[in-house]
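Take a look at the following structure, please.
Note that one protein chain of the assembly has been removed; the remaining protein chains are unaltered in position.
Letters A, B and C name the chains as they come in the text, with residue numbers starting at 1 for each one.
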Amino acid sequence: MNLSELQASMLRIRLVEESIANKYSEQKMRCPTHLSIGQEAIAVGVCSNLTNEDQVLSSHRAHAHYLAKGGCLNSMLAEIYGKVTGCSKGMGGSMHLIDKSVGFMGSTAIVGNTIPVAVGSALAMKIQEKKLISCVFFGDGATEEGVFYESINFAIIHNLPVLFICENNLYSVYSGLEVRQPKGRKIFEMVRAFGIESSHGDGNNVQQVSDYVELARDKILSGNGPQFLEFDTYRWREHCGPNYDNDIGYREEEEFLEWKKKDPLKDIFENKDLDLVKVLFNKFNAEIQQAHHFADNSEFPSDKDFQQIINS
Amino acid sequence: MNLSELQASMLRIRLVEESIANKYSEQKMRCPTHLSIGQEAIAVGVCSNLTNEDQVLSSHRAHAHYLAKGGCLNSMLAEIYGKVTGCSKGMGGSMHLIDKSVGFMGSTAIVGNTIPVAVGSALAMKIQEKKLISCVFFGDGATEEGVFYESINFAIIHNLPVLFICENNLYSVYSGLEVRQPKGRKIFEMVRAFGIESSHGDGNNVQQVSDYVELARDKILSGNGPQFLEFDTYRWREHCGPNYDNDIGYREEEEFLEWKKKDPLKDIFENKDLDLVKVLFNKFNAEIQQAHHFADNSEFPSDKDFQQIINS
Amino acid sequence: MRKITFAEAINEAILTAMRESKDVITYGLGVPDPKGVFGTTLGLQDEFGEARVFDTPTSENAMTGVGIGAAINGLRPIMVHQRVDFFLLALDQLINNAAKWNFMFGGVCRVPITIRLIVGHGWGQGPTHSQNLQSLFSQIPGLKVVIPTSAYDAKGLLLESIFDDDPVIFLEHRWLYGLKSNVPKSSYRIPIGKANLVNEGSDLTIVALSYMTIEAIQAIKELEKIGVNCDLIDLRSTSPLDFELIRKSVKKTGKLIAVDSSSKSFSVASEIIADCAIESYNYLQKPPRRVALEDAPAPTSFGLTNSYYNGALEIYNEAIGLLGIKEENTGSKFIKEKPHDVPGEWFKGPF
Partner (left out) sequence: MRKITFAEAINEAILTAMRESKDVITYGLGVPDPKGVFGTTLGLQDEFGEARVFDTPTSENAMTGVGIGAAINGLRPIMVHQRVDFFLLALDQLINNAAKWNFMFGGVCRVPITIRLIVGHGWGQGPTHSQNLQSLFSQIPGLKVVIPTSAYDAKGLLLESIFDDDPVIFLEHRWLYGLKSNVPKSSYRIPIGKANLVNEGSDLTIVALSYMTIEAIQAIKELEKIGVNCDLIDLRSTSPLDFELIRKSVKKTGKLIAVDSSSKSFSVASEIIADCAIESYNYLQKPPRRVALEDAPAPTSFGLTNSYYNGALEIYNEAIGLLGIKEENTGSKFIKEKPHDVPGEWFKGPF
């Protein structure tokens, strides 16, 4: 994928997320919803290096990962609308996305708890002698869970094909790093001391992310063991929900503006070829509008659907 | 405490443990019992630097820590015999020792789960503005539990007066380090990357242990934050129970003999002043015999005692 | 007397306790943040400082152990989690340590910790943000489990819990937060283990808890209209559980409906019915009934939650079913003025 394809993919995700933000107040998407606006480069930079058989697991903030991996947009929006056409048939909502056909194996709502699951996927790949990797996305907050540490430990011992991607956006809900982690902690350096190869990059630079991941995937597949990458980034909107919340006092407007300058999409917005950009906008917006239409007009799951799932 | 006091304390612990091993087959000590024979230097070196108000928490292998901290011998043996005169009135057995009068705050049977408790003790000391430290003993196996990592993280953030003592005896039950931790892992180096000051020493050299702990305690009390010490050592007998088990195949007799040469008590056994050694032996053996007598002749807790405890 | 919300009552209880004793500390992820755990911890850090009120890493298990360590040293920690579900990470510390500590050390070391856990409901909270685990906690000897309904009870029970010398699980249903009742400004306590007889009647005993009590109140009002008068017992705590009051009531009415917010098997409602069968066998005139959820995880979709959850209507229907009243005779209706998945019109998501 060349630079403009990466950018197109980011733009599509941004527009999907903004459409959700815009329509959230219609109160048809009735579930907790964590937007990735501002963090698109990591999802795209990572997934552009994965095949459909490589696997991804993710967290509560999963939309970008799901879409970057190639997850079906209609199914994602329908899931957020709670419809039976959703990827989880309406059982899971925004925090429980899955599209096995493209190797997106699931996202869950409990911080950190897909990390060992991804390691287990890698274990299966190793036992089944597949030349694939398993990749898991999580935030800076998730690295505080003991299971994070336990999972990496096990992955190293068994030399498993797993890529850990930490999206460090400085916050866990409204709590900054200073109340959650030691001063000066560099996550990627700490984990290196666990015994895993690890690097750190600019999470708003899609090309850099992609380059790091390409290298990491190669290392994994040539038997160098699990790899860890930490990327700095920033969430633009509130932790959960569609709004901006720099006014409520847990972070400064300046900090936000500083990061907005580093918008992963800035190259596209500053692109001279306005026509090309316009074409992309129109194409994606049409697709997105259609997907909302699909979701909105789909049926809710019936009690029979529910029974079928719990009794299957 | 000068060298010979440290040695005397180790000898006393060794003799207590051997008395338990010798009498275990009488089937009066009816509970899982984890002996510390071979590991006495760490317990003694650490506790000789603690005051009665400093606190200690420990694990399933707690006899040495309890005795080194000054815990009552009669109460410990009575507890192992399941008697109401035991430190836990017979409710807990060998794995649940407590003697609050000397700051021994408890030992438990679940690997790693007193580590955060010790951090909580340190938190209380900080809030209550006491110039004390909290100290926790655990094995190499316990460092694999996520709660170990979480606890150190929190202790660093809050700069708590806690001393972590890792007794690395190479095994978790019958499992060697190679199946549990990455090759080349140095626990004390890994935790340094968490953000805690950390060192590593010879756990069979009581003077070295004591020197390290003296320094660490000073650092903690002068506000330098929590400290971590890893000591190498070796368990001589089976994981749980009174026997030797080098024959069953999880470790080599040579390894054992190698470590036996490093017996923390070798100075005392090689001491020229045979009379002094004899006096100590006799004194301790008399005390220990009396303590077994006390324990053996104490009453079991009654159902009334049990009811009183659960309804208190 | 002034009316305040359940959330305000919780906040006031903590403020009161922290003023009464410097041993009380409050912590948890988000405790000092601008939202203050749905308003329940607002103002605490300002008044009591960062040593006694603090945020935490996402480390549920260690933070529980830390609370235990503080508690055995004379502090009275209050730990808060935004959802019960997150606390499943801490069950080793809860069950192997907190619940057993005083026992396993022969009664010489109490653990006065209070663990506030919020139960999610509606607006797509789904399978891992709306579990009702009261019977899981209640089955562990050594724990107390408190589950208030009214703002008045919330304040009095939380104060009692904080000053109780044993570990207390304090379960707060998200939908109660906006409900108001008369709450004295003073410091008062409600004993743990005494249920509340919310309504008296001789035809039927209904036992409920937490938010389900609110639904049951609606149901018994409609039942009154058709001449059915109920004892309504709000449990207030599920461990200890006030079997005595229930037995007394069943002795009078001969009929029992146990209402629970959890799935039905192995529920608090099951325990109540079991006790009734054992202890009140001679007074029971009809088979008891259980109003509880199907044994399934909670679905997320708005299209499913209406039939998944029970409310006043289901309680009402079980009551008339039990009493043998034909449904067509009643004509009763429970019209919902708001979507079924929000606690009130004011709620617009997202959690």
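The criterion applied here is as follows: contacts are C-beta pairs under 8 Å (C-beta built on N, C-alpha and C of every residue); 3 or more make two chains touch, one makes a residue touch a chain.
What you see is a predicted model; the values in this text were computed from it and never measured.
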Shown chains that the omitted chain touches within the full complex: A, B, C
Identified contact with the non-displayed chain, of C:138, C:161, C:261 or C:305: C:138
Per the touch definition above, residue among B:103, B:141, B:161 or B:201 touching the missing chain: B:141
Contacting the left-out chain in the complete assembly, out of A:11, A:76 or A:98: A:98
Residues in chain A touching the chain absent from view: 55, 57, 86-92, 96, 98, 100, 105-106, 108, 110, 113-128, 134, 146-147, 150-151, 153-154, 157-158, 308-310, 312
Residues in chain B touching the chain absent from view: 24-25, 27, 30-33, 82-84, 86, 88, 90-96, 108-112, 141-142, 144-147, 172-175, 179-181, 240-242, 248-250, 299-303, 306, 310
Interface residues of chain C (partner: the chain not displayed): 61, 85, 88-89, 91-92, 95-96, 99-100, 103-104, 126-128, 131, 135-136, 138-139, 141-142, 239, 241, 262-263, 265-271, 273-274, 276-279, 281-282, 284, 286-290, 295-297, 300
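Just so it is clear, only the chains that are shown with their structure count from here on.
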Centroid comparison with chain C (C-alpha atoms), farthest chain: B
Centre-of-Cα separation between chain C and chain B, whole angstrom: 42
Mean-CA-position distance for chain C and chain A (Å): 35
Where chain C touches two or more other chains, by residue: 54, 56-57, 59, 61-62
Per-residue multi-chain contacts in chain B, two or more chains: 146-147, 150, 153, 157
